[in-house]
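Left out: one protein chain. Kept in place: all the others.
Now for subunit A:
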Amino acid sequence: MVSYVKSERQAEREKIRKSRTLRSASTATISTIIFLVLVVYVVTNAPGWQRVEETFFSWENFTKALPDVAEGFLINIKIFMIAEPLILIVGLLVALVRGLKSPVFFPLRALAIAYTDLFRGVPTLLLVLLIGFGLPALNLQGAPNDPVTLGIIALTLSYGAYVAEVFRSGIESVHPSQVAAARSLGLPYGKTMRFVVLPQAVRRVIPPLLNDFVALQKETSLVATIGVIEAVRQAQIHVAKTFNYTPYLVAALLFVLLTIPMARFTDYLAARSQRRRGA
């Protein structure tokens, strides 16, 4: 039986490492404080600071605008929550259709390619306007004319095209030997995709997907252009009444509060998959 006794040299090494960790932590703290003090000093000593403080950082306007802007922000969240699963479905379907090899599916495949080309090319703002005003103008039976629904449709079409490409790159990143292994076991194409390729592909594209969703969260504000009173429009209304820009800051703050957890979660997932690959 060999039992472990820590050597003196090892104890010393650990002491040095510990003191080094402590030192770098305190260095980081001090330099952060100095940096912040400098930034605050430079900004508050700018010649126009007085005016900026009054128009952008008015506590009175902040508290007055907050309830309305927050209420509008609930609409942003609602649009985001509904659009996100729809985008995942559209993106996955389009990516799968693009992968179909059989000549029977040529028209579908062509449609999928045309869709991604077109909807990634058109600015999202234009898409929101075109669908928001164009679709109801058709006077189709059963077509929605509620601006929130129209906004969700526009965002889904736009982001569906991006997400389809993300899924497609994930599918293509799975090594062909995995497909060969599945097919050689007698699994047909569809089951090979479902059980072998997609589970691996989806795991790989989670970080870029979350990145797209962070972008989507912000772009929900584009539906303001077709008459939805969401957070940004609420802020605008307040600004128009008081000529004070603080409500914009309120809206910005709310968006940041929503996207930061998502961004940290993306980082966490990326770091985890990095660790796994290293293992």
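Before moving on, here are some points about what is shown:
Everything that follows uses one rule, which is that a contact is a pair of C-beta atoms (placed from the backbone, for glycine too) under 8 Å apart; a residue touches a chain by one contact, two chains touch by 3 or more; residues count from 1.
Heads up, the rule we're going with is that contacts and distances are computed from a predicted model.
In the listed set "Response regulator receiver domain-containing protein", "Polar amino acid transport system ATP-binding protein", "YeeE/YedE family protein" or "Molybdopterin oxidoreductase", the entry agreeing with the UniProt name of the missing subunit chain is "Polar amino acid transport system ATP-binding protein". Of the candidate positions A:Arg203, A:Lys241 or A:Arg272, contact with the hidden chain is made by A:Arg203.
Listed residues A:Leu187, A:Ile206 or A:Met262: the one in touch with the omitted chain is A:Leu187.
Although one chain is not displayed, its contacts with subunit A can still be listed: residues 177-178, 180-188, 191, 195-196, 199-200, 203, 279.
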